[in-house]
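Note that one protein chain of the assembly has been removed; the remaining protein chains are unaltered in position.
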Amino acid sequence: MAYMHIGKDFVPPDVPGKVTGRIKYAEDYTRDGMVYARLLTSPIPHARVLDIDASAALAMDGVVGILTADDVYPDGEPQSTGLKILTNEPTLVGEPILALAAVDEKTAETALAAITVTFERLPFVIDPLDSLAEGGPDAYNGGNTFVFRQGFVQEKWTSDQVASFRAGNEPSAEAPTELSYGDLDASFSDAAFVYENTFTTAGYPHMSMEPRSALAYWEDGKLYLHGGSQSLTAFADGIAGIIGVAKEDLVFVNAATGGGFGQRARAGSVPVYGVPAKLSQKINRPVMMRVTREEEFTIGGARQGFQGWIKLGFRSDGTMAAADLWIVSDNGGKGGGGDAFSATNAISIVYQAEAVRLRGVSIGSNTAHRGAQRGPGENQIAAIVSPILDKAADELGIDRLEIRKVNTPQNGDVGGIQRQPFTSAYMPEALEQTAQLFDWEGRQSRRRQRNGSKITGLGIGQGYHNAGRSGMDGIVMMGADGRLKVHNGVGNLGTYSYASTSRAAAEVLKMPWESCDIVTGRTDLHLPITSPQDGSNSIFTNTRTFWGAAQDMLAKMKEIAASDLGGNADDYDVSNERVHQIVDESVGYSFAQVAQRAMELGGKYTGESELPEDLAEWTQIAVSRLAGSGFMGVYHDPAHSGNPPGFAVTAVEIELDVETGKVEVIDISSVADSGTIVHPQGMKNQLVGGAVWAIGLSVLERHLYDPQNGLPASTGFWQSKIPTYLDAPAKIETGWVDLPDPENPVGARGIGEPAMGSVSAAINAAISDALDGHIFNATPVTTDMIINHVAGISEEWVPLAQNNFRG
Amino acid sequence: MEDGGIVRYKRDVWGEEVILGVSWDLLWVVAVALLVLLAAHAIIMAALANKKMDKPSADGRRVMRHESIDRLFHWVMAISILVLIFTGVAPIIGLRIAWLDIHWISGLILTFVVLLHIVRSLFWQDFKSMILGPRDFGEPFDSANKPGKYSFEQKGMHWAVTVVAGAVIVTGVMMFMQIDSPFWERTNSMPEDTLGLVFLLHGLSTLALVALAATHIYFALRPEKIFYTRSMVSGWISEDEMTLNHDTSKWAPKEAD
Amino acid sequence: MVATSHDVMPDIELYQPTDEANALALANTLGADGWLLGGGQDTFGWLKDRNKSPAAMIELTQIDAWKGIKEIDDGIEIGAVTTLTEIANNPLVQSRYGLLATAASKVASPQIRNVGTLGGNLNQDARCWYYRRGLDCYRAGGNICYADSPEGLNREHALFGQSRCVAVSPSDTAPALVALDATMVVSSSSGQRTIAAQDYFLGPDRDIRNMTVLNEGEILTAVRIPSSFANAEFYFEKVADRNVWDFALVNVAAAIKVSGGVIEDVRLACGAVECVPRRLEAVEGAIRGQQRSEELASRAGELAVDGARALNYNNFKVPLMQNLVKRAIRG
Partner (left out) sequence: MNPKLTRRRFIKGVIASGAAVTTTTMWYVANGQDRPAGYVERLIRINVNGQVRNVDVAPQETLASTLRYKLGLTGTKLGCNRGECGACTVLVDGTATYACSVLTHSVKTGMIETVEGLESANGDLHPVQQAFVESLSPQCGYCTPGQVMAAVALLRTNPNPTREEARQGMSGNLCRCGSYDSYLDGVMRAAEIG
């Protein structure tokens, strides 16, 4: 289908501001009378605050005030895992205890040193398996896991069960969570090749470039909060509740966000914005809370680590008969994360396994809190499964691309524990296109070729994430100038989907992009609710809402034109910013005129009546404030059916140096199946960005906590090993299938997360390939692991260790 | 880290203040105090010197005071203690030498020798001769009351050294167990506050040992006492020296060969 | 308490002397509470964290006499505050002492090399994260090592010369200078002394608080590289987790004179395996005068790790060091 805007590049309105430094992030704002707040955080992994003596600090020149958990929670802290605004019961080193405001940051830091906090030290644990073992310490007060509606629970295995698991055996303990479909035993008995082993994947921090600094001030009863988030209205909706301010009294200002990667999608993972909000309320001054890189690490969240056991069975034709998983998920010091379930779903979906079972439990450790991180679950497991798939291929004498083809999901298939049908699936096309782009066949001659100490490894991998939601709201407005204003509550974290989805509205009205404005960046511009911008859903979710809102406006235009100029509504169409009769284009209104008429008519045309049912409360507030101010198109999106998958396929070539253990990624070719491509440059950015993230997951990034004292070692970019320019290849090849999805008006599905998983799967497969099929069953595979493997050294580390990855 | 006069404090791994060890400034306090006291003593002795004291003759019949084995023990102890003091103090005063291995090796030697000495003194030596009783305290004030084999001062010095060296050795061994050695790999099993206490005691007893060693050496070199030092080398003292300084009814040494 | 993550430079005075005498006088009078400031790339983290609290900084980069690269009778002299970028790009260094040029080009990142100085790279403090976190460990004047224990995170730590502290020399240029038989020129208000590069660095056995022989009031003002190994065959390799902004897991620097396939003379040093750049004299002795060959290289590698004592998580450094030395000799 030929579109005016969909599938075409454009300049998102915020890009010039980014290259000139003019666009403002939270910390770039100032306010008259603004004071600086800094946090005093827990030096102890698990403790209880017995006493806080801040008298000396408060007596210092320039100190304006402090905020403690008692100020924030006069009736006591919520008894659950999850970050608090401030706490008296820290469960990780670096958790905020109190905040102090002073005239400048230096004074605040000096004053903090004068505060004496008396702690009661409590038992702590860094490795979830140590907590599972009978008599092992619990990360939380009252248990080592938190069960919805049950509260804190103690989950314990016998020491022998833990030891046996660490020794590489299937866990024998009862699993609190068990999900499955199919006849596992029957399917395994059909298998010609069965692989079974324990595995571990490291948790690691999101480390967005922008620390979560925030500015807050109160003005005539309204809270103005400047902060960074992945979502705009969805985040504001949530943070209002956390801070305890009415939705209509919160103005959330968020023009740009310095990265999120899952951790700033929902307010629950950034409650620290409550600190400047509450503090400024207490001291009646605007408060800028500066957050350091180290604090960004400790409260910025991390990916869940897995300590797992996996068993995969393959038939002689290569099809995956069964997949059985037992996963202990690291819930960190603050809970959160459902990675194990997503991981299992991903195996079911990507390899179309006939029978699948997940047994699992989430256990706390006194480390950084866990939350969704780019492809949570799907991407860790992609890197674990891919080398196993290759082993099966080699054992069964099948080509490694072929075994993926025989297992590939496609149109009409179902997948996941719920056996949900896909809205559409073009993975076979993606596999084929990747093979072409990468010249998979041609490169086979290079496979395992040795050049000095370097061995070439080839790998191919697939990534998946559910990539679309529905049920949100859309608002478009038009004033007497005839310009289209898309009221947009999507967050701006660098995917530009806020802009590309807005173009669906322009598409409906066949308007030139120059005549359209995106209204966004602060919630007092009256923006509709939308889904949090996580789970690669924005493109699918919001093209639906903006398309719908524009359709509503289009219908209203035709109605007005028909009633004014004669004929029926469906005798009319739009083009060149006019609504006109199809037979005689001269009969019609310019958009400026029809908007004018709409405002004269009022009522449903200006949002004053006949609003769609089920508009979210947040949207209702926006609509009520916009009502009567202009020609309005408003829409509530009904639920879609089926699972809109985001798929990606990647092939890589690596060079592995057996003498240094270094893995250099030489070539990456990634192809996306995410329906119709809305914004090619944006799509390419997601693919290349995902590739760099994958290098981090596969060979670099990990958590380092000292089991002796619970102190974090990997608090900066350096020790977190964030991939640099020279850790990524100079060029990454990208492509896309670009076939439409029927459940989306423009045929689009998301891609952000799968774009990473496919590359991780390919890199870990390539590493095994270079080492004659040796499988590490771990991410990341670091330099030292490779050297030790080649040299036949076994380190003295604890098997399946979590959070002190290889020391 | 902060100095608090006698004790130095540090932050433990979680930021709580704990004892780090003794304040080494005390080393200079001890040094100065010793100089003053010993100098004073020397001056007084010099003043008294004109009051004629008959100096015993080293000639004539010789009696055995220290068996060769005991002399060997003494000198090995002496050397290891001096080495320990030097290697322990060197890094504190900023001497850049690889002191640690020498230090713990000398420490082990001292420990070993002390143990041997204890065993020997209990079963083979005349242990009673070193016992410090109430009557001994009158000795210095009554020229008629002469000591047996060991004078009040000698017993006092011996037992002071015993106590202090004991403390240094016990704490030293505990510290030794906190570093890597040929015998074990170190761990961090000892709590930091306990560790600090051990360091403090080791430091304090070291200071006392420095004082005692200096005093001991000073008196060993005093002209009126030098014959004792000679006896620690050659083993004998003259009958004259014996009768003048000791009560032969309390101590009847055998002939020196 | 260490319960705050600091981020702002606390009050510290700054002196910007423009002539040598003045700088040396300041260093002398300020002594322990004067911090010698080169490019500051190792300094500001310490100060922002408030883990080191000098009263004043003495900036050395305004003194032209201590900048630049010039020829001397026997070789070249490099001012201590010459930037790493200048050294990496200097034609003289590139042509005759490529080993140093390569080493300098491997340090950290371009921007850090742009302001970071040779002196700073040589004098930078240990990177052990426990120490950097501001814990009162042995090196900080305390009475404990958190890294050298069964559970300590010591993947980046020492294989040799551990003595209570197990931190390693983090410098990339230090091993290169040891291999080039360089001499350090150290000045103070009471005069000047020169020290061989390999004697310039101190292990914890001799001084657990300081990594060099510099005394209070002394300043490293220049480095002299003799012509003895000019234009020799050089090999430098740094292996780190990341290819930018990372410290070596192990690095190796070799200067080899070969004629007719025979190794006439050689100097070898490894970084990040000991608290000082480790000169491999035993290896040098064993291969000097030998026919260069794969076997000789392998033997050199084995000899290089003789006596290594691995901690719990750094066993991999043994084969890594062995391989790097092998590669250096193999060429």
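Every chain is named by a letter (A, B and C) in the order it is written, and numbering of its residues begins at 1.
The definition used in the following text is that a contact is a pair of C-beta atoms (placed from the backbone, for glycine too) under 8 Å apart; a residue touches a chain by one contact, two chains touch by 3 or more.
Keep in mind it's a predicted model, so treat the numbers as computed, not measured.
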- Message: Looking at the full complex, which residue from C:95, C:111, C:192 or C:291 touches the chain that isn't shown here?
- Response: C:111
- Looking at the whole complex, which of C:29, C:95 or C:291 touches the chain that is not displayed? C:29
- Message: Looking at the full complex, which residue from B:25, B:126, B:224 or B:255 touches the chain that isn't shown here?
- Response: B:25
- Message: I'm checking contacts with the chain that's been left out. Which of A:24, A:510 or A:774 qualifies?
- Response: A:24
- Message: Under the stated touch rule, tell me which residues of chain C contact the chain that is not displayed.
- Response: 7-18, 22-23, 25-26, 29-34, 40-41, 44-45, 47-48, 53-59, 61, 108-112, 114-115, 216, 243-245
- If you put the missing chain back, which residues of chain A would it touch? 9, 11-12, 14-25, 27-28, 30, 110, 113, 207-211, 256-261, 292-293, 493-496, 681-682, 684-685, 688-693, 716-718, 722-726, 728, 730-732
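The definition used in the following text is that only the chains that are shown with their structure count from here on.
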- Query: So how far apart, in whole Å, are chain A and chain C when each is placed at the average of its C-alpha atoms?
  - Reply: 42
- Which whole number of Å gives the spacing of the CA centres of chain A and chain B? 70
- Item | Numbers and ranges of chain C residues touching at least 2 other chains | 1-3, 146, 149-150, 152
- Task: Provide the list of chain B residues touching at least two other chains, using ranges where the numbers run on.
- Result: 13-15, 188
- What part of chain B is in contact with chain A in the complex they form? 13-15, 188
- Query: Okay, in this complex, where on chain A does chain B touch?
  - Reply: 43-44, 119, 121, 708-709, 711
- Query: How about chain A: which of its residues touch chain C in the complex?
  - Reply: 38-43, 94, 97, 105-106, 109-110, 112-113, 116-117, 290, 292-295, 298, 453, 659-662, 700, 704, 706-709, 711, 713, 717-719, 721, 723-727, 782-785, 787-788, 790-791, 793, 795-797, 804, 806-807
